[in-house]
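The complex is shown incomplete by one protein chain, all other protein chains being positioned as in the whole.
For clarity, chains are labelled A and B in written order, and residue numbers in each chain start from 1.
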Amino acid sequence: MRTELTINGKAHAVDVEPRTTLLDCLRDHLGLTGAHAGCEHGVCGACTVLLDGVAVRSCLMFAVQADGYAITTIEGLSPGPGELSPLQDAFCETHGLQCGYCTPAMILTAHALLADKPEPTRDDIVEAISGNICRCTGYVQIVEAITLAAERLRGANRPPEPQ
Amino acid sequence: MKPAPFEYARPSDVDEACALLAADDGARVIAGGQTLVPLMAMRLARPTRLVDIGRLAELSFVRDDKSATVIGAVTRQCAVEHDPVIAANVPLLAKAMPWIGHAATRARGTIGGSLANADPASEISLVAVTLDAILGYRDTDQAVEIRASKFFVGPMMTALPDRALLYSVLFLNWDGRIGCGFHEVNARRSDFAFAAAAAQVALDDDGVCRRLAVGVGAVADRPLRLAHAEQALTGTRLEPSSVRAAVDDALAEIETWSDLHASAEYRRRAAATLATRAILDAQAEANEKDGDAH
Partner (left out) sequence: MSDRRFHFVSTDRRVREDRRFVVGHGRFAADIALPGTRHIAIVTCPHPAARIVAIDKGAALAMPGVHYVLDGRELAAATAPLMAGLDTPNVPRRPLAVDVARYSGEWVGAVVADTRALAEDAAEAVEIEYELQPFVLDAEEALAPASPPVHADHGSNVLLDRTFMWGEVERDFAQAPHRQSLRVKWGRSSTVPVETFAVVVSWDAWREILDVWASIQMPKFPDQIAAALRVPGSAVRVHHDVDVGGSYGVKRGIKHTVVAGYLSRRLGCPIRIVEDRLENMRGGDAHGPERLFDVEVAFDDAGVIRSMKMRALDNVGAYAGRSPFQLGKPVGAIVGPYRIGSVQYRAIAVTSNKTVQEAVRAFGQSPTNYAIERMMDEVAKRLGLDRLEVRRRNLIRRQEFPYTIPSGSTYDSGDYHAVIDKVLAHTAYADLIAARDRLRASGRLAGLGIAACLEPSGGNSSFEPLLNPKNTTTTWMDSCRISVDLSGAVTATIHTTSSGQGHETLVGTVVGEVLGLDPDRIRVVRPDSLESLPSNSPVGSRMAIMLGGAAFHAAHKLKAKLTAIAAHDLGIAPERATYRHGDVYDADNPERRLAWQELVTIAHRHFHRLPPGFEPGLAAAHIMQVPTGGTLPTSDGRVQMYPCYSFEFHLVLLAIDPDLGKPEIKRYLVGHDCGTVINPKIVRGMTLGGIAHGIGAALYEEFAYDDQGQLITQTFMDYLLPSSHEVPPIEIIHHETPSPHTVFGQKGSGESGYLGAPAAIASAVNDALAPLGITINQTPIKLAWLGDLIAAARQDKENG
C-alpha cells in the first residue's frame, strides 16, 4: 500500500504492507535506523519519534497511518554534519547515556519536553522520560543532561554562574 | 512480533466506517492503537481489516452542552487531559488522566478506545462508571445510548454489539461545592493498577455531603460503583472512620482475584484504602470551594 511520509522535512513515498509499523518503515525502508526496537509492544519507548512535535511510540503506529504528520526522528535533530544540538551536546557533557540504544528516543522525548516547558522542574523531567526505559544509566545523568540543556537554552545571554 | 496481515481502510465519515464494519466480520476499529497494536503484535488479536477512525473530525470534540459535557470517542487522551472545559466540568476525569499510561501513549490513545477496550483497570472506564456517564454508539444505522453501569459487562467485555461504533461519552455536570479524588496503586506509576478509586463529592454550605459518587477499578472484572457506600455516607459529614467502614462494607462482597502481581485480599484492602483516600480528598477539595462556585 502506498503512502507518503514527511520525515525531518522531507517527503518520502513508500509502498509497504499495512502491517508494517512506522518503526519498521523508518528502519527497513528508509534507512533511518536511529529509532530502535526494544519491545514492540509499546512499553520501553526506544522507538520514540515526534509527530508534529509530540513524542509517540512508532512501534504502535502503522506506516499507513503516519501520512500528513511532520515526523521528526533523531536524524533530524543535528544542525549539520558533525554538529550537535545544545540538547545533544548536553547529553555528551553529562554522559547521559552508555550503550546509546535508548538515547535517540530519550533525546527526542527531551526535545519535546523542552519545547513545551523551557523551565522544567526535576519532577517534570522525571515524568517526561518515565516512558523511556534505560538499563544502563539509572537515569541520573540523563536528568542532568536535560536540566543542563534547559539552562543553556534559556540562558544563552546570561552571564555564567560564579563557581 | 509482527502482526498477522490485514487490509487497511480509512473511512472519511462515520457512515462509511459503519458500512465497513458491517461488511466484514474480521474488521476492527483502530483509533489510537495503543492497546490494539500490542495485541496484534503478540498475535492475540488478528483482525483481517483495520478501519481507521483516528482522523474522523466529527468524532473528535469536547463540547460544553451547559448541563452536560460530551466527548467524542476519537478525542485523544492528551486533548482531554489539557482541555479547560473538562477541567471545569468533569474535574474527576481531568484528575484521572495523568494516571493513564505515559504522555506518549496519551498522545495517540483515545477516550473511546479505552472505553471500548474495557480493561478492568482502565481509568477512563472507572470515571465513566463512577459518574454514570452515558455512552453513545452507532449500530449500523441506529444511534443507541447506554449508561456506563450497563456498558461494562466483564473483563474486556462491553455491551457494544459486534459491528457497532462508539461515538461519544456524555458526563452530566454536577453543580455546587464539588471536589474529587482519584487514586491508584501500581508497582510503577504508569502500570496497570492493582486497585484504583475515583470519588466525587458535593457538599452543602454546612459541609454535609449531599451527593457522593465513588467507584473502584482494577479489583473486579469491571469498574464498580460502591452504591452502598454512597447511600451510607450521603447526608453525613464524611468522618474518616465512617468513610472507611462504609467502604469496607461495600467491598466485602465484591468478587476479586489473585494473580502474579497481587492477591485478592490485597486488591480488596487496597481498594478500600484508595476509596477512602479518594473520598476524603474530594471532601477537602470541596471544602475549599465557595458556596456559589460551580
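Convention: a contact is a pair of C-beta atoms (placed from the backbone, for glycine too) under 8 Å apart; a residue touches a chain by one contact, two chains touch by 3 or more.
This structure is a prediction, so every number in the text was calculated from the model and none was measured.
Participant: What are the shown chains that the left-out chain touches?
Facilitator: Computed over the complete complex, the missing chain touches A, B.
Participant: Looking at A:Thr3, A:Ser58 or A:Thr137, which makes contact with the chain not pictured?
Facilitator: Here the residue in touch with the unshown chain is A:Thr137.
Participant: In the full complex, which of A:Cys44, A:Ala63 or A:Leu114 touches the chain missing from this view?
Facilitator: Reading the full complex, the residue touching the unseen chain is A:Cys44.
Participant: From the list B:Asp25, B:Asp65, B:Glu239 or B:Glu265, which touches the chain that is not on show?
Facilitator: In the full complex, the listed residue that touches the missing chain is B:Glu265.
Participant: For the chain that got dropped from the picture, name the residues of subunit B it touches.
Facilitator: 1-5, 38, 42-43, 185, 187-192, 194, 260-263, 265-267, 269-270, 273-274
Participant: State which residues belonging to subunit A touch the missing partner chain.
Facilitator: Residues touching the hidden chain, for subunit A, are 17, 19-20, 27-28, 31-41, 43-44, 46, 73-75, 77-78, 84, 88-89, 91-95, 97-104, 107, 125-127, 129-143.
By our rule, only the chains that are shown with their structure count from here on.
Participant: Provide the C-alpha centroid distance between subunit A and subunit B, rounded to the nearest whole angstrom.
Facilitator: Centre separation, subunit A to subunit B: 30 Å.
Participant: Can you list the residues on subunit A that touch subunit B in the complex?
Facilitator: Against subunit B, the touching part of subunit A is residues 1, 17-19, 21, 24, 40-42, 45, 48, 51, 54-57, 59-62, 64-65, 109, 127-128, 130-131.
Participant: Would you pull the subunit B residues touching subunit A in the complex into a rising list?
Facilitator: Where subunit B meets subunit A, its residues are 1-8, 30, 33-34, 37-38, 40-42, 50, 52, 54, 78, 101-105, 107-108, 189-190.
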